[in-house]
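In this view, the complex is presented without one of its protein chains, the others remaining in place.
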Amino acid sequence: MSHAAATTSGAHGLHADHHGADLSARNITLDPAKGKTLSLLLIVVGLAGLGVTIAGGFAVGIKHAVGAYHVGAMSMLAISLGALFMVLAFHLIGAGWSVTIRRQFENVASLVWLPAIMAAGTFVIEVATGGHLYSWLQKGAQSDPLLAAKSDYLNPVFFAIRAVLFLGLWVFLSRKMFAYSTEQDRTGDKWLTNRARFTASWGMPLLALSIAFAAFDWLKSIDYRFFSTMWGVYYFAGSAFVSTAVVVMLLTFIKKQGRLEGLVNEEHFHDLGKLMFAFTVFWAYIGFSQYFLIWYANIPEETSFILARKHAGWGAWTQLLMLGHFVAPFYILLWRPIRRSMVALSLLGIWFLFMQIADMVWIIRPMVYSEQIGEYLRQLDQGVPVTADPIRLQHIWLDIAGIVGAAGLFFGLLIRKVYSGQLIPTRDPRLPEALHHRNYV
Amino acid sequence: MTSINPDKVTAERLAGLATAPGVSHPAPGTGDGSLVDDPAVRAPLVLNNRSFTEVTDIICGYTENKPGRWWLPVFGLTSTLAGLGTVMILYLLITGVGTWGLNNQVDWAWDITNFVFWIGIGHAGTLISAILCLFKQKWRTAVNRSAEAMTIFAVICAGMFPGIHVGRIWMIWMVFPIPNANAIWPNFRSPLLWDVFAVSTYFTVSLLFWYMGMIPDFATLRDRAVQRLRKFGDAAQTLPFTSIKVDNLRAYGYGLLALGWRFSSRHWHRYEKAYMLLAGVSTPLVLSVHSIVSFDFATSVLPGWHTTIFPPYFVAGAIFGGFAMVLLLLIPARELYPNMKDFITLRHLENMAKILLVTGMMVGFAYSMEFFIAYYGGNEYELYAFKNRAGGPYWWAYWTMIFCNVVSPQLFWNKACRQSPIVIFIVSFLVTIGMWFERFVIIVTSLHRAFIPGQWGMFWPTAVDIGIFIGSIGVFLTLFLLFMRFLPVFAMAELKAVLPQADPHHEPAGHAAGGGH
Partner (left out) sequence: MLADLLARFGAHNYMPFLKRPPARFVTESGAEVFGVLAEFHTPAAVYHAAEKVRDAGYTRWDVHSPFPIHGIEDAMGIKRTILPVIVACGAFTGTGLAYLMQWWMSTNYRLPVQGKPPEAWQPYIPIMFEISVLLAAFTALFVMLMLNGLPRWHHPLFRSDRFLRVSQDRFAISIEAVDPKFDPHAARKLLETAGAKTVELVEDPS
C-alpha cells in the first residue's frame, strides 16, 4: 500500500560530497599581501584619530575628548559583542544555513579584546584624571544621597573587578569559539561542533549578564542618577543590529574580490537581510518600550534622561535615530529585492554602522555638556527666557576624531584578520546544508 | 483502522500494535532513534519511516475512529469542571464582585492573575507556529497544530476574566469605540483599552492562522469521507438510530471548512506565501500583546510595577509558561494516542525542554534585573516593594515562583533529564504553577503595601475565586479534548512536506545516505 519504501537508516543523513562547490584555496582565502596595505592604512588613520583626540583633550577639554573616545570604543564593542552573540546562537540552535557565513562573525567576535580594552581604558583615564565623564568618580560626589545609596555597587574597585571579569569572559569565549572552528578546519573532527555547542550553552547566559552589566557600568553610570531595567537589552539590541550589518559589508567586500563563489550566495544574503530587518524592529521595540514607559509614568529621576535628549538641540538627533535606526530601514528592508541584493544590503550596512554610532552619541554626548543642559532645562522649566547656551555640536571635529580613532583601529585589525585565514569553515559537518540553502517561500 | 484500509496487518500497524516492516532498530544511545548526537546527521522528524499514506491514515484516524476508552470519562470530568466554573460565574454576576476576595487595598488580584496567566499560555502557540516557522525550524510541524489550538482556547479562557471583573458585565460594550447616545468615546490613553484591542486582535489573528493551516487538512478529511461514500454507498456507517451517514456529515462539514481546496500548486504557492506573511505579522503580534499586557502594570508609578524591562520580560515569561503547557498536554497525549510517538519524538520533547531552560533563564534574568535596579535606583519604596516580596507576608508565593521558574528548569542541563518525558512533565507542571504565581506575586504583593501604612491589607481568595479558576481549566481542557476528537491534530500537509521523500530531488529508497537537502 505504500509507495515509498523504507530507507535503511532511521535518520536521514547528509551527503558527504559538496556537489561541486569550489573549496579550493583561491576561492576561500584572500591574498594576505593585499590586505596588509589596507589594514595598515586603516590602522594609521585610527592612530591619527586617536592622536587628534588626545590633542583635543588638551585643546578643548578632557571631558569632551574622553566622551568622543568612549563613543568610538562603545560602538566598536557593540559590533564585536553582537557578533559573539550570533556565533553562540548559531551553535546553540545547530544552524545549518549559516555555516558559510559564520567565519566572518567569528572574525569580528575574536576582535572583542580591542574595543573592550579601549572602553575599559576610559575608566582608567577617568580614575587618573579624577572623573569627568563618570561624574560619580569626582571628589565629593558621594555627598549625593542618590549615589551614596548605590555606592556598594558603583565604586571604583568593584567597577574595575567587573571590567576585568567582562573582559576575561568575552576574550575567552570569542577565542574559544574561533579555536573550535579553526581546529575543525585542520582536523575535520565533527565532534568539535558539539563541543562548541556546549561552550555556547553556558557562554550564552553569562554573555547576556555581562552585556547587561557592562552596559550599566560603561554607559548608564555616566548619568548615575538614571536607571532603567531595560538598559542592557537596549545595548544588546543595537549590537546585534550593527554586527549583522558589518558582516554583510565584510561578505560583500570579499565577494567583490571574486571569492566565495558558490559558497555564499543571494540566499545567504537574503537571510542576513531578514536578520537585519528583525534586529531593526527589535531595537525599535526595546527602544520604544523603554521610552514609552518612562514617558507614561513621568517620574522625574527617569525623565531627566529623556528631557536631556529632547531639548537643547538634541531633539533633532533623537528624531534622526527614530527615522534612521528604525523607520527608514524598516520600509527599505520590507522589499524582498533589497534583502536579496548584497550591494543594497551592504550600503544599508554602512548606514546601520552610522546609526549605531549615532545611538552611542545620543547616549554619551549630551552628558559631555550635562551642566549646560541642566541649566537650559532649569530655565525652560521655570518659564524664564532661556539664556543658557543651547547645546550644539561644539567641536564636532573632536567627536569625529574619537570615532575615527576607534573605528580605524578596529577595522584595520579586522581586515588583517579576514585576510589571514580561511573565509569559511571548510570541514564543518553542516557545510552541505549551507551550500544547498534556499529560501523557498 | 479506517474503513479505507481494512486489511488487518495495516490496521495493527496504524494502531501502534506493530511496527512498520523493514524498520531497523534504532542505534543504541539514540533513544527512540531521534536522539542522534552526530552533528553531521539531522534527526528524523518522523519515526518508523512512515510513508505519506501512513501519515495520512494515522492522523485522520484520530478523528475518524472512536477515541480510546479514556476519552469519555476525561471529557466528563473536564466538562463538569467547566460547568462548575459557569455556575460560579453566574453566582458572581448575580451577587457582585463582593463574592471575590478583592478589597480596597488589593483591588486587582485573582482575576487579573488568571487573565495574564491564560493569555501567557496562549502565546506559546503562536510562537511555535509563527516564530519557528520564520526560523524554518522543521520540528515545529509535530506540535504546531495543537499549540495553535491551545492558543485559541487559552485566549478564550483569558478573555473571560476581564469581562467578568468589570462587575457590571452588561456595560462591557463600552470598552469598544461604539457610537452611543452620550457621544462619549473610550480613553485611548488607558492601557486597559489597548488590552481590548490587543487581545481581540490576537484572538482573531490566531484563529485565522489556525484555520488557514487547517484548510488543506480539512480537504483531506473531506476527500476521505467522499471516497468512503463512493466506495460503500448505502452500506456506509450511519449515526446510531438514524439513517444519517456519518461520512455525509464529514463530507459536508469538513467540505465547507475546506473551501473547495484542491491541492493545486498554483494555490499552494500563494498559500505558503500567505502563511509566511501571517507568521511574519503574528510574531510581532505576540510580542506586542504581552507587552501591552505588561503596560497595564508598567505604565503606573506603583513600586514593583513600574519597570522598563516589563515588556520583554512578560513576553519571555509567556513563552516559558506556554511551552510548559504544550508539554503538559502533549506528553500524556503521545502516551494515549496510537503512534503519536512517531510524530512527537523524544527529540521534539528535548528541544522544547531546552526552550524551557532558555526562557526560564530569561525570566530569571528579569527577576534579578528588577531586584538589582530596585537597589540601584536608590528609591526606598521600590526597594521595599522587592524586599517585601521576598520576605513579606507573601514570601511563600515569591519563593514558589523562584523555585518553579528559575530553579526547576535547571534540571535540563542534564541530558538524561531533558530526554525523559516524565521529568519534562514534572518540570512543566512546576513551571505552570510557577508562572501562575509570578503573576500573583507581581499583582498582589505590589498592591497590598501601598505608600501609606493605613492602606496596607492582604488578599485571600474565596471559594468563588478558586471555583472560577478551576472552571477555566475545565473549559480549556474540554475544548482541547474536543479538538483532539474532531479536528486534524497534526498539520498533515506540513508533516508530509518534511518527510525525506517529499523532496523532489530525493533519491529512492535503499540509498545509504538518504536525502537531506
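For this structure, a couple of remarks:
Should a chain be cited, it is by its letter among A and B, assigned in written order, with residues numbered from 1 in that chain.
Rule of thumb we're sticking to: a contact is a pair of C-beta atoms (placed from the backbone, for glycine too) under 8 Å apart; a residue touches a chain by one contact, two chains touch by 3 or more.
Given the structure is predicted, the values throughout are model-derived calculations rather than measurements.
Across the entire complex, the residue among B:90, B:274 or B:463 in touch with the chain not shown is B:274.
Within the full complex, the residue among A:153, A:253, A:295 or A:397 touching the omitted chain is A:295.
For the options B:134, B:406 or B:497, the residue in contact with the chain missing from this view is B:497. Residue-wise, the contact with the chain that is not shown comes from B:288, picked out of B:288, B:339 or B:359.
In the complete complex, the residue from B:83, B:186, B:332 or B:457 that touches the missing chain is B:186.
In the full complex, chain B makes contact with the omitted chain through residues 51-53, 56, 177, 183-189, 193-194, 197-198, 201, 204-205, 208-209, 211-212, 216, 219-220, 222-224, 226-227, 230, 255, 259-274, 277-278, 281-282, 284-285, 288, 292, 295, 492-494, 496-497, 501-506, 508.
Although one chain is not shown, part of chain A still touches it, namely residues 3-4, 288, 292, 295-296, 298, 334, 336, 438, 440.
Here is the rule we use: only the chains that are shown with their structure count from here on.
Centre-to-centre separation between chain A and chain B, using Cα means, comes to 35 Å. Residues 5, 7, 10, 20-24, 26-27, 30, 33-34, 36-44, 47, 49, 51-54, 134-135, 272-273, 275-276, 284, 287, 291, 295, 298-301, 306-312, 361, 365-366, 369-370, 373, 375-379, 499-501, 509-517 of chain B are the ones touching chain A in the complex.
Partner chain B is touched in their complex by these residues of chain A: 1-16, 93-94, 96, 145-147, 149-150, 153-154, 190-191, 193-194, 205, 208-209, 212, 216, 227-233, 274, 281, 285-286, 289-290, 292-294, 296-299, 301, 429-430, 433, 436, 440-441.
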